[in-house]
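One structure, as structure tokens, below. Some questions next.
Here the complex is missing one protein chain, while the rest keep their positions.
Lettered A, B and C in written order, each chain numbered from 1.
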Amino acid sequence: MSSNKYWKGVEELEQTQEFVSSNANEFSEGLPLEKIFSNDDATRANRRDFLKYFGFGLGAVTLAACNKAPIKKAIPYTEKPDNVTPGVPLYYASSSVSNSEGFPVLVKVREGRPIKFEPNKEATYFGGGLDGLGHSAILSLYDTNRLKGAMVAGKTKPVAWADFDKEVIKALSTTTKTIAIVTNGSTSMVTNQAIADFKAKYTNTEVVAYEPISYSGITRANNASFGSAVIPAYNFQNADVVVSFGADFLGTWISPIKFHADYSKNRVPKEGKMSKHFQFESLMSLTGANADVRVPIKMSNVGQHLVALYRELGGATPVNGMETAGNSIKQAAAALKGAQGKALVICGSNNEQDQILVNAINTMLGSYDSTIDITNYYKGQSADEKDFDAFLAKAKTGAYGAVITLEANPAYSHAGSASAFAKIPVRISTAITLDETSETATHIATGLHPLESWDIKQPYNGRFIFSQPTISPVFEGRHAASSLVAFTGIDVKDTEDFSHAYVYTKNVFTSSIGNNFNEAIEKGIVENVATATVPSFNVTTGSIISEISARKKADSELILYQKVGVRDGAYGNTPWAHEMPDPVSKVTWDNYLSVAMADAKANGWDLGDMVAVSTANGKYELPVLIQPGQSKGTFGIALGYGRVLPPEVQNDLKDLGQNVYPLVDMKAGFANYTVSGVTIEKIAGAAKYEFGITQSHYSIEGRDIIREASLEDFKKDPKAGQHIHKPKPITLWEDYDYSKGHHWGMAIDMNTCTGCSACIVSCSIENNVPIVGRDEVRRRREMHWIRIDRYYSFEAPTTKDLSLSIVYGGDQTVKAGEQMSQEKVMEAYAEATEDKATAYDYYENVQVAHQPMMCQHCDNAPCETVCPVLATTHSSEGLNQMTYNRCIGTKYCGNNCPYKVRRFNWFRYNENEKFDYHFSNDLGKMVINPDVTVRSRGVMEKCSFCVQRIQSTKLTAKRENRKINTDEFTTACAQTCPSNAIVFGDLNDANSEIAKLYRDDRSYHVLEELGVKPSVQYLTKIRNK
Amino acid sequence: MVDKSILLDNKKFTVGTFTDSDKLLHAVETLRKKEVKIFDCYTPFPVHHLDHALGYTRTNLTIGAFLCGMLGTLSGFTLAYSMNVVDWPMIIGGKPQDINVFTSFIPVIFELTILFTAFGMVIMFFARNRMIHGIKEDLLDRRQTDDHLLLAIDNSEEQSLSNDEIQSILINEGAVKVKGNVESFNTSLTTEEDLEIVIGNNEGAAVIN
Amino acid sequence: MYTADIRKPLVLGGKTYTDVTNDICRPIENKPTNSWWLGFSIAVLLLLVLAGTLAWTVWEGIGTWNVNKSVMWGWDITNFVFWVGIGHAGTLISAVLLLFRQKWRMSINRSAEAMTIFAVFCAAIFPLFHMGRVWLGFWPLPLPNAFGSLWVNFNSPLLWDVFAISTYLSVSLVFWYLGLIPDIATIRDRATTKARKFWYGFFAMGWNGSAKAWGRYEVVALILAGISTPLVLSVHTIVSMDFATSVIPGWHTTIFPPYFVAGAIFSGFGMVLTLLLIARHVMNYENYITSEHLEAMTKVILLTGSIVGVAYITEFVIAAYSGYEYEQYAFANRMFGPYAWAYWTMMFCNLMAPQVFWSKWARTTPWFIFVISIVVNIGMWFERFVIIVTSLHRDFLPSSWVMYHATWVEVGIFLGTFGLFFTCFFLFAKFLPVINMAEVKTIIKDKE
Partner (left out) sequence: MLKLEGSYICGIPERAHYQMYKSKTHIALTALFIFSSTLSFSNNMSSFYSESTFIALVILSVVLAAIAALLFGIKKHLTALQNEKIGTETEPSFYDSKIKPITSKWNPTIATLVIAGLLMVVLGGFGYKFGMDEVGVQQGYSPTQPINFSHKIHAGQYEIDCKYCHSTVEKSKSASIPSLNTCMNCHKYVKAAEKYNGKTSPEIQKIYDAIGFDGDNMEYIKGYDQKPIEWVRIHNLPDLAYFNHSQHVVVGKVECQTCHGPIQEMDKVYQYSTLQMGWCIDCHRERGIDSENNAYYEEVHKNMIAEGKDYVTVAENGGLECSKCHY
């Protein structure tokens, strides 16, 4: 065996990456085999060779012979930048990568590598949170499949930019036809300026905006109602009553992170008041899961419901509209009336008529200027598909000589665009990876990743977000704006002191925003907003109402929705977003046909059955997922899947799900995501599909895990929901005294936790939690340190309704609400019901509760007692410490954990061809947090309360000769929570937020009767029913 | 290999061979009554009351075993206490860090007690019997571990009776064979013939000098 | 003169000392039979399966098993408890029955003790290889080290296990070996080849059957029996504490120690019967292992089976009476949940099946006893499976409820341990006397 082969890399330059990024084999003690297994350098072949030789015995001699210590290099800077202290992170204000319209964030940078996004808490308007996709999109920077430089069709290697520019300029200037620029409806002022410059040179230029998800219903309606084609800004914090018709504003609708923050401000009952939220929807969305009153409807009928509400509110109309069960519209109307000026009605329909009616209702309720701001309107996602369709139609006639796509990917998300694009001879793209559109481009002016770029974005009118490069370009890309300018013939080469993009951006800033550019990028946000005005509504609703009423109700409808994790699919190549379980269905890695229980029962479908879904626009084969809460006769498929990724991608991201964008119904002149005329047939003989699902049991089994109370009860008694008779645990010994020093604790408000799962991804990135892929999730081995438990309960029939006495586990008569297994009771009820057609309708009415669950850091931790080698012990600060390097992997602690929050490294997840995600390539490893050990296989891991942050903060305080400031820092989950549901701090600091919450009447411990004394408090969920 | 010659070194024995434990026992009792000093008996299986009949006192291995057990108890406690309380106390699941955690030590203390008792006693037993791996056996009869029960009398000792008298008593007591001048041996292999001899009764018994 | 108070001779066929020696030494002194070779080959084949699956586990990680985030112990610890349980009968037969002067033990205790030792070998594989980092398997030993020194956790039942199992194994070995010495000496003195003379001579430690030695020997055996009895009880008590001291409903039960001990005896006798019935048939030991023996053992099975059955019911009643919903659910889930099949298999095999031994015919019909003994073994495996898997797969938080099914690797390891067990047993039957000659010779003349 060649020892040189083994260690050769160490001397090589590339290997310096390794020490930067790879903490791969942190466990250096023990027998050498493990080290051989985990040697970063060794390819698989080498590993096998090794065993071969070792088995032969002679290899051992060879190995013994090469008795020289391996050399590790330490390479200092040649010229150290002033502000970089190795080992200390820097934070740069920037803009989130996944929100193309601009969203303020901080980027944590260690030694020149951005390693994590953190919310910019000073940008209060945006809420100070971040979502899961926003976090996971950092991996797009470290994507090994990024384009390496300017590409020309027919050549496999990048070409020089000068040659590239020459070629492009020649093509652009010789064409006599129109040049089209397809943007992503960008709010980037830099790009817009560049387009303007480009247009000045090429006057035959047309600009068309394209976005995969359309909100044209709103823009058109506002144009008709108020004369401005905009999406308004919604201010949920001002709304005491929110009525949403199919708008998933907490999950995917327009700007969910901001909405989260605003919405949650009114969700904590203060002085007996909290907002009331009605949700009328067909699929079970994240928003619906958090609603106080959720009413299952069909989206094809949403108009009629709006009409009914309009009428109830006193709108003059001869038509009744459609009432739903339990007079929900009447209740909603009553609540809205009571909250005049503090009400908000929104609708997720993309139909202009529906939205005009919504505008009419909001005008009646006086929402403008209060909950809706149309002056400082939202500028993102306002592309109208009408324009793009016109462009495509024109392109098909061969009217365009060239097209430049700026960060838009219509070939993926728009069915007809590929054929139209093919008619344009010169197709230039500025993509950074080879996507469906750039794949067919003739020229790719490879752009820069947003984290490598300067940019100014204006997501809301008057609010400017700044991006600055936090890493030097990984590959030879060029800023898209610079490319556009270069195409006009201007030299965009970086000058001696400044890059072109920097100068260009600064010019945009000084010409249209202000003077102090440095301060602007330091803060990351400049706000310069106007006072909101109330627009005058000038539409007569009569004809609209009669048109809406004339709509035919569809028997079955297919709803194309977005998932919270993946959204529109633009960042389909970031595995974290896919491994994050869907907040409602808890499915990872897949899209599927979600069906109502009643439909599943009626058609004999079961979880995982493969069905063929056919509409006028195509036929797809998908597995079935039964979704409680979904309306009967509705079916849902998530968009954003079925991405065509570069052939190098061979992990679970490859061929992931089905791309159902072609199913979007464009017939009526707008993108309708509710498709009628769908037939679904079970594919006979197809094997059952197994989902990677992180929670398979729906019911809470009537257990005292989530405590809830109605607002009425809570007003009478602040301890409502807590009066459960529990034996008082006694102890044989005096407990350890944690009153000295720090005692770290956490509180989670289940009223504000929406289950959005941003914390899961934030935690995974902060703590180097590996991605395990679908197959391992199927085996129930996801590694997330924090999970969000989601439980359904039926808005149950009372005992009287049931009129069934079901004996279960002894002779206990089961009563609704305190069943041992509510599911079983309901099942029995359904089977006993005579009317089979409606037997399972009760599945439409479910309540949802979300409960984040992580290591509870029990003071009397059962896991600690059972570890034979003291790998898990308690610190005097109340932390349950997991010492990976001491762990031998008996897994006893995991078994004995009542909360089941311990995660075991079943395999070696880094440097493993079976888990070919970012941990397994040198570039992807750049994202590893160097302050946290990467765990080897065979050890247990779990939430550490971000002990690296605790230690770092304590150390800073000690160094600065001071005490830790109250709430000086927080954990990764708490920090990113868009609704501030998680609070972390020192219980011994009486002024801290956490100490206050511990004294709150709503607070309780999960499973407190076990006497394990957790350090995580939950606050009773109050429902405003 | 080490010879076990310390036991029967260069001695000559008068050996009576029995095939019935009751007869052996009776012979021993008869000889002892006549104050004949019996060197030892060799039997293929434990013959009850034989040690009593030979006048052996009860072995005090039991006391040794008890002491070993006490040592085990002490070591178990010392081990656990010094490690978990004295040297490096840790907070483990809210358990006390002082002597109150004693209850957790009980299983280990118990097991070590057993272990020390068993091993201590067995080692003492081997030492007392001068048994060790690889030591060579001392045999007076190839079949003393098979089906012959031997009664050995040391010829060099002064006896109250003469050799002939002893031998005749042995024959009378039912010895199938009495040899007058036997030395211990341990070398040669057993042959098929050795195994084929079947001694049924003492009718053909003879004194072989 | 002391005579055993028994009704029938324990050795039939009017055997003399010589016959006993000849009969029992025959397999050792002759070339192995074809059936021995056949059985041995199958066992070695299974042993190779064990080696292969264990190597694969260590190479790839515990991920090759199907244990998951909630059921972190599956077949591994089930098999561990199963094998440890089997081990108990050996010590029990030789130690407890010695204390009670039950002479019928004498022809079976040797093989029962051998079974104990081999079963503990098999058992020890599981706690070792279920560790994520098996190469650090020595860390639970309280060794001084360079970490400061970092010691071990004396609060952990797993550490108690380390001490208990290693003590049990070593004391059992000593006890077994002590019993073997006179018999090894017999073989030594009958040796016709140099190798046999050397090796048996080596292990006989110079034994020559002196009355002094026998006197001490009997005392030592008695005391060893005396301390082995609490040891054997403590071992399974401690194994049961792995579960009983935890907080998981279905595990956290004070009844576990006696219940586990009874179960261990039950399963151990089942296994002893299985092995003896085969050995008796193959080696023609009908005169030594008589129907008297079989009957006595079936009675023990009946007794312990019923104790175990009472424990099952008690557990259930306690859960129902506790008013503790998690405990109640855990037991309801055992009976009606997704693993109900395992529960009812266990109930049938352990509680119902042994009840046939109320019938004299059943107690004395070897083939029937054989069938029931197999059933008992299956039942006791399922008991451990039920306790471990059904308790873990649905514990406190329904969000973590999962299902668990073994992979081929786990099944392979389990089958492989049978390979190890039978390889050892076949070698034992070939090289050592399966029946304690010295002891049997003492009862040859005991008559009614």
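Here are a few things to note about the model shown:
Going forward, a residue touches a chain if its C-beta (ideal position, glycine included) is under 8 Å from a C-beta of that chain, and two chains touch if they have at least 3 such contacts.
The structure displayed is predicted, hence computed values, not measured ones.
Contacts of the undisplayed chain with visible chains (whole complex): A, B, C. Looking at A:683, A:955 or A:990, the residue that reaches the missing chain in the full complex is A:955. The missing chain, though absent from the display, is touched by one residue of A:158, A:930 or A:1014; that residue is A:930.
Here one chain is not drawn; of C:51, C:143 or C:222, the residue touching it is C:143.
Those residues of subunit A that touch the chain absent from the view are 13-14, 16-32, 35, 39-40, 57, 60-61, 63-64, 67-83, 85-93, 106, 110-113, 118, 121-122, 468-469, 471-476, 494, 497-499, 502, 518-519, 521-524, 740-741, 873, 875-877, 879, 881-886, 922-923, 926, 930-934, 944, 947-949, 951-959, 961-964, 968-970, 975. In the full complex, subunit C touches the omitted chain through residues 143-150, 206.
Taking the complete complex into account, residues 2-6, 88, 90, 123, 126-128, 130-132, 135 of subunit B touch the chain not shown.
The rule is simple: only the chains that are shown with their structure count from here on.
Between subunit A and subunit B, the centres computed from C-alpha atoms are 79 Å apart. Separation between the centroids of subunit B and subunit C, computed from CA atoms only, is 30 Å. Remark: subunit A and subunit C have CA centroids separated by 54 Å (rounded to whole angstrom).
Residues of subunit C in contact with at least two other chains: 150-153, 155, 157, 159. Shared interface positions of subunit B, i.e. residues touching 2 or more other chains, are given as 92-93, 95. Residues of subunit C touching subunit B in their complex: 1-2, 16-18, 21, 142, 148-155, 157, 159-160, 163-164, 167, 170-171, 174-175, 178, 181-182, 185-186, 188-194, 197, 201-220, 223-224, 227-228, 230-231, 234, 238, 241, 437-439, 441-442, 445. On subunit C, the positions that touch subunit A within their shared complex are 59-63, 66-70, 72-73, 127, 130-137, 139-140, 147, 150-153, 155-159, 162, 242, 245-248, 320, 325-326, 328-329, 331-332, 336, 392, 394-403. The residues of subunit B lying in touch with subunit C in their complex are 1, 4, 19, 21-22, 40-51, 54, 56, 58-59, 61-62, 65, 69, 79-80, 83-84, 87-88, 92-93, 95, 101, 104-105, 107-108, 110-112, 114-115, 117-119, 121-122, 125-126, 128-139, 142-147, 189-192, 195, 198.
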